[in-house]
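Only a single protein chain was left out; the remaining protein chains are all shown in position.
The letters A, B and C name the chains in turn, as written, and every chain counts its residues from 1.
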Amino acid sequence: MPKFEKMAYDSAEEMIFGTAKSPVQYGRDFVVGGGYVYPELVPHPRPGTEKSQKTLVKEYEKMVTDVLDRCVAIGIPGIQVELEHVYQMTKNPAWGGEIAAQVKRLMENYHRKYGLKSAIRATIADYRKPDEEKVWDSLALETMLEAFEASAAGGADNLSIETVGGKEITDYAIVRQDIRGVVFGIGVLGSLDMEYTWKKIVKIADKYGVTPGGDTNCAQANVAMFMAGGYQDRSVPHSFAALTRAVAAARSLVAYEQGAKGPTKDCGYEDVVTKAITGVPIAMEGKTSACAHSDLLGNLVMACCDLWSNEAVEYHDMFGGTTTAVFAEILGYDVALMNTAIELGKARDLQQMMVLSDKYRDHHGFILAPDNAYEIGKAIVANNGSYYARSRAAAMKAGELMLGDPLLRMSAFEKEALQSSMAQLEAMPENEQDFIDNCCEIYKKQVRGFEPKNYGL
Amino acid sequence: MPKFEKMAYDSAEEMIFGTAKSPVQYGRDFVVGGGYVYPELVPHPRPGTEKSQKTLVKEYEKMVTDVLDRCVAIGIPGIQVELEHVYQMTKNPAWGGEIAAQVKRLMENYHRKYGLKSAIRATIADYRKPDEEKVWDSLALETMLEAFEASAAGGADNLSIETVGGKEITDYAIVRQDIRGVVFGIGVLGSLDMEYTWKKIVKIADKYGVTPGGDTNCAQANVAMFMAGGYQDRSVPHSFAALTRAVAAARSLVAYEQGAKGPTKDCGYEDVVTKAITGVPIAMEGKTSACAHSDLLGNLVMACCDLWSNEAVEYHDMFGGTTTAVFAEILGYDVALMNTAIELGKARDLQQMMVLSDKYRDHHGFILAPDNAYEIGKAIVANNGSYYARSRAAAMKAGELMLGDPLLRMSAFEKEALQSSMAQLEAMPENEQDFIDNCCEIYKKQVRGFEPKNYGL
Amino acid sequence: MEALAISNYDNIFKRYDLVSEGSGQGIMATAKDADLQKIMECVIEGETDDILGLVDEALTKLDPMVIINDALIKGMNEVSRLWDEGTYYLPQVILASDAMLAGIELCEKKMGKSMEKKGIVVTHTAEGDIHDLGQKIVNALLRANGYEVIDLGKDVPVDTVVNAVKQYKPVMVTGTALMTTTMTAFEKISNRLSAAGLEIPFVCGGGAVSEEYVTGYKLGVFGKDASQAPGMAADAVNGGTWQELREKYNG
Partner (left out) sequence: MEALAISNYDNIFKRYDLVSEGSGQGIMATAKDADLQKIMECVIEGETDDILGLVDEALTKLDPMVIINDALIKGMNEVSRLWDEGTYYLPQVILASDAMLAGIELCEKKMGKSMEKKGIVVTHTAEGDIHDLGQKIVNALLRANGYEVIDLGKDVPVDTVVNAVKQYKPVMVTGTALMTTTMTAFEKISNRLSAAGLEIPFVCGGGAVSEEYVTGYKLGVFGKDASQAPGMAADAVNGGTWQELREKYNG
């Protein structure tokens, strides 16, 4: 059941990068949301290094050493490293644990020698298959929880995940421009799954005295956004992807309702709404994560970030050093610019530049501009009767905002897609149970493997 | 002989990114320094593709297509692509010419179809060997001039180069912390060589109706800066590298005295001084060129740029697309932030953030902060009696500024290195001929292959 | 409020999506008679619900193969054209495919046999990867274009893929992977297939998979986009070797 009833911030204008209502402290002198922004660097191992624990630990050791060396070379005051599990690190919990331990040893060295502030986020891979197994009672889930334990024991400061509940429905719905399926898959099933899994994650975090971080709708809203792609892509309408994002905001909230403290996951583009509602610090990624994917809101997403990330960069050589060092440097300077603005008392000016760079570039940036994101947050907390109600309200608010601002130009096709989705949203039942019954009937027929019982329905 | 007698700008406060006193227009609706900043993307071919004209043209075609596609995908209004010649493109002038022609064809397509503004810079490789051949009368120089012609004929809009005159002396001097050798190698020999070669380059540009761009002291001042490296490197003192940069500012000016119009070359960190004196638009590189090298002034160098570059990125795949597309995207967003600040009337605020991010991070950023760079420019024009006099004056002013600002903290070693160089600078003769005579005697003994006659001395 | 601070965004970003808008010609195809026209329109509009009744009705008057060829496939071809010209987005294609396949299923029931397929393609998502949306799109597009798809699903071991190729003798096999650390299975599959003399095009793509990697092993053809799959299958049916496909689609 939803818990948040009001906004953490009194207005959108109050939200700014570097500061969160509820800062988080962990690691080696590392404070997130406490007044300054830090980079979060996400290294990705080269293909082939996943073949054994030894080769993979070695790969992480090299990647992270390069990152810490670059911090010390150019003066970055602190950094978080995300160990975003490749499948093998979660499947073999000891691998992830040993990698966390090794990275912690490295960070302690640099902290002792130079005073470099640092922290580790371990993001466990959710490799459950919702259309093939019981998502709440499977070997995969059991192993994932073991991986959380091993990582926490090893040295992770922050435990995060990208849960996939409801993905069997949204995979079907997104490529069919079916907003009902999106609300059901992300807003209802995704939320229910998060409620179940996050209770367990928070318990593990408490047991080890580490911080439960956050969850992102990577597997669903990001799929819609990446498929929407650039201006010339015609895989998914951009306006439809933006609605999907609004629904994701209602869903990702569940982690914080179950006890997660942030910082949120970098790839949760919906995190600005999360910050507005919960006050937890957020990690974001934008222009400097072009190494991982292209987006149409490269500057705008920085507007309220507390950690600034590259999403993921595979380890390779460039002229200027290895990719992990190169992207640590770029992130480091991005962050230095933000922190300089803070010290100058001009953070709002810089924020305005970031926002207006991309607010009207595309639908996604438009709804995630702090003012619009805040409005979506308000619609969510005002409709907290059910996961369904707030998901639907989020989407309707997003659509309303998009249709209401003439500066957001749309092609005829994009507008039609949006209006058609809005009509469907309006026609949906008020009552959650009615909606669920309706959806179960439809999608049990259309989506192979969908099993309502797996979500307690 | 030096020509510039006064500053193009009345004060440092007048200088800002996106606008130059003397904007340049060329290519497809492309204006540099006319009010907005554009990205300049520099692609580098993969090793192996240099084996034939066909493979290399194909490589450039792919690299540039990816760049133009990314511009159209995310809305970048215009872009310049630098064809920074690998040795083989200059050695075989037809190769460089055909690559320019092919890139022009691509750009014309995108301009016709989407209205994407664009331009081509061809930077010819200076592969003369000053310690082994006559730099003014060699097959290498002849071939280089042919390469300029072929590139201009092929479709380059801007002709640039990184001349190496005096390198035989500076290679010797930089690693011996010998400021006299630096003033002689860069300030005197480098300037004389530029005067000679730039007369010829400007003539070729005029013949083809293209723009003579600029020259950078890459082969000398950048060597010193890159060797100075990060905080932990101990190859060259950072304070000494900064003096080298000041001398380079006096030298690179010669291109514009001989008729070059800019935009200057991206890797000329001294270009901010050039802009202050000449008013030509400048290309700069900083944080987003971490793919090519690390520096300690990633944000500060943006302060007055008109083009914003990645220096060089080798063509490879990343998760987010090929490297050339990825870096076009990051540059594109950096530039969008600057242009948004311009439209908001807040360019000065953003500039201040950029500057204070790095002004006290290291010596190099300190002397290139607009206020200090402007002072160095003033020292240069006030001492325009000879190439020597203005080079020495530039170095002395830089040293004076560094020693005069207590916020620029220095290790004892760095300070000692600076003071020792300052003492040497002060002890140098007033008269250029005396200095030249003195240096010729010393370096003819110490530097194998140095031949004053090659520079008309 | 903020928005009013800027009067002109042209130098910040350019909406290239609006530059080329409206250049398509819209729906152009017409069927031979009113019944076929309505069915065709259902495909073009992606009306999965309505199409069943209309096909049922038409089957009382017309030969099933006529309905398939002159309404269902014709509609799908028009949809492909609309996608190519930029009028349609992928969802319209998927919905059309859903509608067409539903219609064909009815016709086949009437005929008492399946219509002949252009060829067989085996598809899979790499072991360790549970993200199979890319594969599902490939499946839908291949089926929409008349190919039989043997869908091995996600997280598929190397052995399963190799055995399926031996069993079904496809013209082509595809693999998708989201992560580079799972795509390494592709090279193993390639080696096993080559060793077994099964030298068919092995089209690999998805997420982090790169042309550089895929063209580094035998049989590998890099698939940049799911939309290429039907064209590649057509080339394979027409005898195109993996070398020829690689030459055409990569490099």
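Everything below uses one rule, namely that contacts are C-beta pairs under 8 Å (C-beta built on N, C-alpha and C of every residue); 3 or more make two chains touch, one makes a residue touch a chain.
Predicted model, so just to flag it, every value in this text is computed and none were measured.
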For the chain not shown, touching visible partners are A, B
Of B:R28, B:R361 or B:K397, the residue that touches the missing chain is B:R361
Per the whole complex, from B:K3, B:K207 or B:R234 the residue touching the absent chain is B:R234
Subunit B positions in touch with the non-displayed chain are 44-50, 86-88, 91, 127-129, 132, 164, 171, 174-177, 219, 223, 227, 231-232, 234-238, 240, 314, 352, 355-361, 371, 405, 407, 409, 411-413, 417
Absent-chain interface residues of subunit A come out as 35-36, 72-77, 113-116, 316-317, 319, 336, 339-340, 342-344
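The rule is simple: only the chains that are shown with their structure count from here on.
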Contact graph of the chains (line, ring, star, complete, other): complete
One chain's C-alpha mean falls closest to the whole-protein C-alpha mean, and that chain is A
When A-C and B-C are ranked by contacting C-beta pairs, first place goes to A-C
Rounded to the nearest Å, the gap separating the Cα centres of subunit A and subunit B is 40
Separation of the C-alpha centres, subunit A versus subunit C, in whole Å, is 30
For the pair subunit B and subunit C, the C-alpha centroid-to-centroid distance in angstrom is 49
Residue ranges of subunit A touching at least 2 other chains are 44, 231-232, 314, 352, 356-358, 361
Touching two or more other chains in subunit C are residues 5-6, 9, 12-13, 15-16, 20, 180, 208, 213
